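Removed from the display is one protein chain of the complex; every other protein chain stays in position.
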Amino acid sequence: MVFLAEWWDLRDLGNGVGAFLEWLGDHGPDWLPYTVSAIVGSITLLVFLLTSLLMVAWVERRLLGRIQARLGPNRVGPWGVFQSIADAIKMLTKEAITSANVDRWVFWLAPILVAVPALVVFAVLPFNEGMVLADLNVGVLFLVAIGSVTAIPIFMAGWSSNNKFSLMGAMREVAMLISYEIPQVLALLGVVIFTNTMRMNGIVGWQDEHNTWLIFLQPLAVLIYFIAGAVEINRTPTDIAEAESEIVAGYHTEYSGIKFGMFWVGEYFAGFAIAAIVATLYLGGWTLWGLEEWVPGWIIFLGKLYGLFWLFIWMRGTLPRLRIDQLMGFAWKFLLPLALINIFFAGLEVLLWQENDLAAEAVLPGFAIANLVLAVVLIVTWAQLLGRGRPQYRPTRARLVKELGAVVYGEEA
Amino acid sequence: MEVVGSSVGFEDVGSIVAFWMLSVMTVGAALMVVAVRNLIHAVLFLILSFIGVAGLYLTLSADFVAVTQILIYAGAIPVLILFAVMLTPRAGRDNAETFLQAPGLVLAALVAVTMGAIALVTDWNEATRGPFSETAEAIGEALLDKYVLPFEIASVVLLAAMVGAIVLVRED
Partner (left out) sequence: MSMRTEPFVVNVGPQHPSTHGVFRLRLTLDGEKIIDAEMVVGYLHRSVEKLAEGRTYTQNIPFTDRLDYLSAMSNNLAYCMAVEKLVGIEVPERGQFLRVIMAEFQRIANHAMAIGSFAGECGVWFTPLMWMFREREKILDLFEMTCGARLTTNYVRIGGVSFDIPPEFMPAAKALVKELPERIAEYEALLLENEIIVVRSRDVGVLPPELAIAASTSGPVLRGSGVMWDIRKADPYAVYDRLDFDIPVGTRGDCYDRFLVRMEELRQSVRILEQALDMLPGGPASVEVPLALRPPVGEAYARIEAPKGELGFYLVSDGSPHPQRFHIRSPSYINLTPLRDMVLGLTVPDAIITLGSIDIVLGEVDR
């Protein structure tokens, strides 16, 4: 990576910040650069995420409208671009009703905490080589850890609402989250096996060095992670915990006003987080096969992030919802075995590669093709094994019966 | 950017501030766990205490252990405890006064005295080597090299626990 490392190089904003912090370190006490970098970095992330939220909320509504053969918001501003701001104002000014018998502290704390884990995840994601808030050596594990903490505020919200529907939503949510943590971790492990490091910038560097994206080397893992990530953030087809047509609004039924706004914000932040993680680990992060020398890396990263979020919007508009036991069965019986087999084969391939000290260019395309074939074969055979191809599940049409009063119940279609 | 307190000693201001804040959070939350009436509140304070412990691990530059602490103790164990709480009937869910106060106090005092004595008498070694740069790698190598037998035995114990749980709740 050829960067100029000058403070005025816009392609990597970390250079300017680094230079400023060095100046601070020279001219002030020792602890000042750290605190300033932490505060400035956090505020920048927050501002970036909120701006993205406003933009993406509008995009989502227009896109959903397109999918549903209708216009999206088109009154507030040209093409309705200020709709998000109108929504934000509405949520801020609406009365935040608190029912009488709720558990006050927990009820009040849950919406605040729900947006925090997604925000914290962004601290380890690199927007460019120098633009990481905390380049932890255990970045990947950090992602998993924060993902596992997301269950707690949701449970708090559901439990403290003193509402049976909310409690049902919260219990469903927690069961779902812990079921999907394991396939998530195993899918991420596939990445770590290849790149031999858990540092996010290291993984991006590996992808840049070997001129490939990990999505080609680990197609099964990226699919598993994307699905598990979609479940973790309660996106349709898996928004069971807030299933609008079933339990009104699940764990956030009793919330209104800005408290509901925080749940909504938390859901979008988590969506960004998953998209950013997939972009970094599987799609090469801020690199684009050399394009990052002209286009700033963070623009490339943001492009990938929004592209993946568009996939989420697409899924939301077109897929129905699964039932909770079907969803958990899917995690334990389908994704978990596939993830385990994927790790096994990934380890085998890396072992072959390292032991025989083969050249990367020769070996990696072979691995890519082998993994792709493996993914397709595994998915098809495992689905057959689990009974998905049974005749009663194949789509049919209704029978046209001529004789009046005939009863054809139980006959083959 | 380096993690605050990556130097082994605690000379710099940042480390000291972090240590005291985290200690207050940990110990305070632990005290609240035993003091609050509501069991769910106790679980939430327990989570806070565990996060404090993870922070303390971070000040010792044990990043892998810190993140694993959050993953397991602040992510999975509270879920376990919450499910257990949900399965108890409503009457048993308050953290109410017990009638075993006197024995409890005596036992707690004994434990405190013992641990305080040990802490004061022990000759705490100064760490002689620098911080690890790759703790994950070191832990991984240790687990699969020197300590592989305890690792495998722990896996078998976990497997036994899972099988036992499934057998217990199976409806036949």
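Letters A and B mark the chains as written, and numbering starts fresh at 1 in each.
Note that a contact is a pair of C-beta atoms (placed from the backbone, for glycine too) under 8 Å apart; a residue touches a chain by one contact, two chains touch by 3 or more.
Remember, it's a predicted structure, so these values are computed and weren't measured experimentally.
Engineer: Looking at A:Asn101, A:Gln326 or A:Gln354, which residue reaches the missing chain?
Structural biologist: Selected residue, touching the omitted chain: A:Gln326.
Engineer: Specify the residue from the set A:Arg62, A:Arg199, A:Lys259 or A:Arg316 that touches the hidden chain.
Structural biologist: A:Arg316
Engineer: Provide the residue numbers of subunit A that touch the chain removed from this figure.
Structural biologist: 67-70, 164-165, 168, 236-237, 239, 243-248, 316-326, 388, 392-393, 395-413
Operating definition for what follows: only the chains that are shown with their structure count from here on.
Engineer: Whole-Å distance, subunit A centre to subunit B centre, using C-alpha means?
Structural biologist: 28
Engineer: Contact residues on subunit B for subunit A in the complex?
Structural biologist: It is residues 1, 3-4, 12-14, 17, 38, 40-41, 44, 47, 63-64, 67-68, 70-71, 74-76, 78-79, 82-83, 86, 133-136 of subunit B that touch subunit A.
Engineer: Which part of subunit A faces subunit B closely enough to touch in the complex?
Structural biologist: Per the stated touch rule, the residues are 29-31, 34-35, 37, 103, 105-106, 132-138, 141-142, 144-149, 151-152, 155-156, 159, 171, 174, 178, 181, 198.
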